[in-house]
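What follows is a single structure, and I will ask about it in a moment.
Complex shown without one protein chain; remaining protein chains in place.
Now for chain A:
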Amino acid sequence: MGDKQLPEKTPLDRKTSDYTMSGFKRDWNGNAKRRDGPKPAQRQVVRNAYTPMFEQLRNELDEHHDRRERIVKASRDITALSKKMTLTLCIVISVRNIESQLPANIQAEVDSRLAEIAKLLAAIAPEIQGINRYRYSRSLMCLEELVEALTFAHYLKTQTLISHDQLSPIVEELARQGAASEDEVMTDARDTPATPPKPRQAEAPKVSLTQDDYLYGVFDLTGEMMRFATTSTALTGTMASGVTGDGDDTPRTIVQDMHELGSFFEMLPVVPGNRFAWEKKLDITRQSVQKVERLGYDRIIRGSERPKGWLPDLSSADQGQSEELE
């Protein structure tokens, strides 16, 4: 009796052990690799009362992972486009002061980037409606880069910080414009809301801008302003400032703007939930403010020197600088 039991049990154990020991190879996506020969049949045999439940759960999880991957891909593209836009604004605009209109060629390039971003936003907008908006927040870091680019462009035109309430409709309009396939030409995002939206466009899903997207984007703006201050001072010899029509007022310089922005973040309460990231951004902002302060100090000290016997150079650039020197 006892001897009979052992042989009956052993084959089953061995079979299960073989199944367990073989394991599953996975490709880079994490999916189990297909096998040739008898092993697929072996896998198919292993069905039990719980398999239908797991198959249903698998379908749900696959849907979630696929959606997340689509969002991540679009997010990377939007991040790259936003960085290019910011780079265009920072490098090319450095030779002039802050004015209400960007040069035509710069505006055209900014508009083309925005058009591409609009299409990408429109593509992922249906995926991030309702409960999914916060589910994929970590996959939508691109919105911080977009906020950085848009706030920087706004600052270069107006020397003011655009608010979250003003920026949200712009981002939502971008998604709507991207959804309107017949409208391939993208006008300036700020001008577009003035035109009445078409009824069909109003139905397009929005891409909402969370407050965290806005705040971390403005943190990054301080870095861009520091870079802008550095390059514009190096190229023009003066601190960037606004142009004021009233002769009596002294134009506000970028140093004062950096001070105001730095104080703004110092006074805000720490955003809960991700305290470490906030402290890190705040520290970097402090460094940017100090760099621009140093820039202003150096210009005052060194810029005012007039060594004895100094003779002006005859080249046009130097003449321009001498005119601007106080």
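Just so we're on the same page, contacts are C-beta pairs under 8 Å (C-beta built on N, C-alpha and C of every residue); 3 or more make two chains touch, one makes a residue touch a chain; residues count from 1.
Please note the rule applied: contacts and distances are computed from a predicted model.
K.L.:
For the chain not present in this complex, what protein name does its UniProt entry give, out of "Arylesterase", "Light-independent protochlorophyllide reductase subunit N", "Probable electron transfer flavoprotein subunit beta" or "Translin-1"?
P.N.:
So the chain that does not appear here would be "Translin-1", according to UniProt.
K.L.:
Counting contacts across the full complex, list the positions on chain A that touch the omitted chain.
P.N.:
Output for chain A: 2, 5-6, 8-9, 13, 16-17, 19-20, 24, 29-32, 43, 46-51, 53-55, 57-58, 60-62, 65, 130-135, 137, 155, 159-161, 163-165, 211, 215, 242, 244, 249-252, 256-257, 260-261, 264, 267-273.
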